[in-house]
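The complex appears here without one of its protein chains, the remainder shown in place.
Coming up: chain A.
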Amino acid sequence: MAKRLLRIFGPLILAAILVFAVLAMPVNVGFSHVSATKEKQAAVSLSPNVLRGKHIKEAALKDGYVPFFGSSEWSRIDPMHPSVLAQKYKRNYRPFLLGARGSQSLTQYFVMQNIQGELRNKKAVFVISPQWFVKDGTRKDAFGYYYSQLQTAEWLTHFRTDAIDRYAANRLLQMPAAKSDHFIYAALQRVADGKQLTNYQRFYLQTRKNMLTQEDQFFSGIDLPSRNLSRVNQQAKQLPTHYSYSALDQLGGRLGREATGDNPFRISDKFYKQGLKKEVKTGSLKGFQKNLSYTKSPEFADFQLCLDQFSRLNTNVLFIIPPVNSRWQKYTGLSETMLRQFDQKIHYQLQSQGFNNIVDLSDKGDVPYFTTDTIHLGWRGWLAVDQRVNPFLSKSQPKTHYAMNDKFYSKTWQQLSPDDLSQYEQNTK
């Protein structure tokens, strides 16, 4: 009987041991090479698997790709999109697009956790969407969608007991996604309380991290979406062989004119017909953003996490603040004053801590063909971005001097009315 049982279960047990051994192995074996084609594909794929993972990002960033943090704007691929321009004109950098619809500061903070080596003393681009800064900040389901146990486990193996990481742990604990692993949840509670992890927790996290790292290495490159790469190649064909700002500006104007048709907002007709036409006819959208505000939000503190991470790693970052299409803004009643105040508040948070590379396009909402839809950059907007991104990344930049301040985690700052900004500045000096 024993012999027969061994014949039945022997292979099964052996397989289980092998799988566990391979997954729990602390070193990477084979499969570590990421081909140039795969990197190219991953850089524009906007795939959540790439964002949640480590292996492909890490390999690409080592090969001259530059992290472009942001969200939904990256999917607006037209000839002036940063990825298209960099490819066509053989720039010495290639954007690695990080983030997609619904990804906000908190997601990006955790994304940074397992590419620290590739951010240290390097450059990055970061698009700040004003739309992130709504009353409740990041949506819990959107955060959950991009949540990565790998990144959290990695962060938990190198966190510090300071205000920054305590805030991050507390914030994460508010998210349902944090409960996906009971041990990680317990570890987060200790970090939030300012305690060190227990030995057992450290051992568990290390093992879990190894397993997730191996999984990421084996599987994250499978079935990468290739649609965006073919879109980039397609769009690049429309560009003139040699770079010339005036030619591109003209081309942007022409493409914009062709794509926008005669809809009232001067935005891409395709987008208009899909998402807005019907509502505009019934008038249900008129004035619907009247009471919307981007000035009081937990997102300000989440965003501070990203800034602190950049400061810790001495990353030189170019920030981009995109505009809202002004015809749309007037139609929906979105307050002009509020938008300006948001701009002031975010400028203060950036500049008072030494982040001075800011491309503020917030006043360009009325430039024709600057936005491709209601809130996303397109054609001339992308070209304006390129005007600053290209020199920033191509040329060497002066050393940065960051002066971080934990006051930006406070409830007071999150909820501060921009009217009281100068008062606040005085009080917190």
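Heads up, the rule we're going with is that contacts are C-beta pairs under 8 Å (C-beta built on N, C-alpha and C of every residue); 3 or more make two chains touch, one makes a residue touch a chain; residues count from 1.
Keep this in mind: contacts and distances are computed from a predicted model.
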Original post:
According to its UniProt record, what is the protein name of the omitted chain, chosen from "Teichoic acid D-alanyltransferase", "Na+/H+ antiporter subunit E", "Autoinducer 2 import system permease protein LsrC" or "Probable sugar-binding periplasmic protein"?
Top reply: "Teichoic acid D-alanyltransferase"
Subject >> Touching the absent chain when the full complex is considered, from A:1, A:21 or A:403 >> reply: A:1
Subject >> Chain not shown, touching residues in chain A >> reply: 1, 4-5, 7-9, 12, 223
